[in-house]
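In this view, the complex is presented without one of its protein chains, the others remaining in place.
After this line comes chain A, so read on.
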Amino acid sequence: MANSFTRMMTGRNTAVMMAMGAGTLASAFLLTDNTAAAERRRFYPPSADYPDLRKHNNCMASAMTPTIYARLRDKATPNNWTLDQCIQTGVDNPGHPFIKTVGMVAGDEETYEVFAELFDPVIKDRHNGYDPRTMKHPTDLESSKVTSGMFDERFVLSSRVRTGRSIRGLSLPPACTRSERREVERVVVTALSGLKGELAGRYYSLGEMTEREQQQLIDEHFLFDKPVSPLLTAAGMARDWPDARGIWHNNEKNFLIWINEEDHTRVISMEKGGNMKRVFERFCRGLKQVEHLIQERGWEFMWNERLGYILTCPSNLGTGLRAGVHIRLPFLSKDPRFKKILENLRLQKRGTGGVDTAATGDTFDISNLDRLGKSEVELVQLVIDGVNYLIECEKRLEKGQDIKIPSPIAQFKR
């Protein structure tokens, strides 16, 4: 059994490498079969299928033009994933006047090449002008490089770092078949069972956990549920729920992995209190060990030097990293300059339930805005420095002193 997978995987990798070429654009497969499906496509020119995006406010809708659609509509990745499938979520969810969602997803690694004509401008839009054609993304998981990573626990209640990883050769959640999804589960769970010491833990399959286990995971805020957000369900990533979905966590309960939710894996390091340095150190160590364990069996993560780590949503490319704290800022949060301070520090605030939730009381989730173009170490340092600045502001306001808006942080090293 394992042999056939390895053989098949090798075959897939070969196909991927052939398709990717040596740094050139992947050759797309054209849907040129002779079935009635092909007839239908010829009968309906691209203009007949062009989506109505007039009421839409997402990155895909901003970047899409009839010309781009016409050029890309009949292309497919080697897996047969099409443009229409990428953009379905953005067509179905017009967005919000104030919140600009991405509006498209990848079905596999090759998506970002085959449909580069649309993905590149979307990436540029979402990631502050990052140009995948000309720039390189730095990856740096050397946690020893961060400084001052211990926050004042009078303010910081908890610290957390998360990212995602995709297994090269297997389709992403919007596109994967049940077999592929089960394969992701198998590969990752096997690797995780090799973790030792502080990282040793166990896996809870969503479909098989007991009521008690489920309640425990809910109480610990570890359990993820079937997505209800139409942004996710329209992309097809909730298909076959809860098949091959699960949660792994270490016995210490500070290193956690979600399997087959919005990405192949989401990796989370977290603990109560303000020791962000330790959280990041465990994060890097865990990630490296998991990578090593899957490489032993001939697998690897999707990564390239233009886009960094490849994930389902273009918003998570690069590091896929969100480092954040739950922090109490009773004075600062009421100061009219709060928003501008966050903006200049390249931080964002969320409610304590995560994305799209409201803050309760004075406690906020503060994390980095950026994902691509800066390394993991850079982003975590940015969060550390930024949160320390916020705490300084809070302390000054507590004492009735004035605060300053910091200068905006530069985007990319040019």
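Just so we're on the same page, contacts are C-beta pairs under 8 Å (C-beta built on N, C-alpha and C of every residue); 3 or more make two chains touch, one makes a residue touch a chain; residues count from 1.
Keep this in mind: contacts and distances are computed from a predicted model.
K.L.:
Looking at what's absent rather than what's present, what does UniProt name the missing chain, "Transcription initiation factor TFIID subunit 6", "NADH-ubiquinone oxidoreductase chain 4", "Proteasome subunit alpha type" or "creatine kinase"?
P.N.:
Of "Transcription initiation factor TFIID subunit 6", "NADH-ubiquinone oxidoreductase chain 4", "Proteasome subunit alpha type" or "creatine kinase", the absent chain's UniProt record names it "creatine kinase".
K.L.:
Identify the residue among A:Trp241, A:Trp303 or A:Tyr389 that touches the chain left out of the display.
P.N.:
Counting the whole complex, the residue in contact with the absent chain is A:Trp241.
K.L.:
From the listed residues A:Ser144, A:Ser179 or A:Asn251, report the one that touches the chain absent from this view.
P.N.:
Selected residue, touching the omitted chain: A:Ser179.
K.L.:
Identify the residues of chain A touching the omitted chain, counting contacts across the whole complex.
P.N.:
8, 11-12, 35-37, 40, 44, 48-52, 55, 76, 79-82, 84-85, 88, 91-92, 171, 174-180, 182-183, 207, 233-234, 236, 238-241, 243
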